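Removed: one protein chain of the complex. Kept in place: all other protein chains.
== chain A ==
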């Protein structure tokens, strides 16, 4: 669990570096979550990785969330879980994407591990990652229509690849 003191360091450092881009800081059950401006995601991530005191050298997970059925400020969000092996602290970054075609900068250039996780978020939510080296579908097949984890996706929909025999 991230202790309170360290949380303050992470938050303080981020707030002093990006005073306008840190929108909200919450702590639920010991999970530190920082809501950031999506325009600044690349810079914030690079800072989190390269700063000696923060040193988030491992990106564990990237995923999308569809807030259609929940009370929220935007429909989509992209969520990053990162971890520092040396400092043993974790943080969750979240950025809301407020348009119908959600776009966010890819963090592949900072952590290679973002590659497939971003592809997955693109595949299942239709979130576009700018400057991603290979943004293709990964879990569903190439001819799949729509993005299955969106809340308005009709799960009874079928995707026939050949026409039905009469």
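The rule is short, and it goes like this: a contact is a pair of C-beta atoms (placed from the backbone, for glycine too) under 8 Å apart; a residue touches a chain by one contact, two chains touch by 3 or more; residues count from 1.
We adopt the following convention: contacts and distances are computed from a predicted model.
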Among "Carbohydrate ABC transporter permease", "Cytochrome c oxidase subunit 2A", "NADH-quinone oxidoreductase subunit D" or "Spore maturation protein SpmB", the UniProt name of the subunit that does not appear here: "NADH-quinone oxidoreductase subunit D"
Absent-chain contact - pick from A:9, A:25, A:42 or A:138: A:138
Interface with the undisplayed chain - residues on chain A: 1, 28-29, 31, 33, 57-61, 63, 65-66, 69-70, 79, 81, 85, 88, 90, 92, 111-113, 115-117, 124, 137-141, 148-149, 155
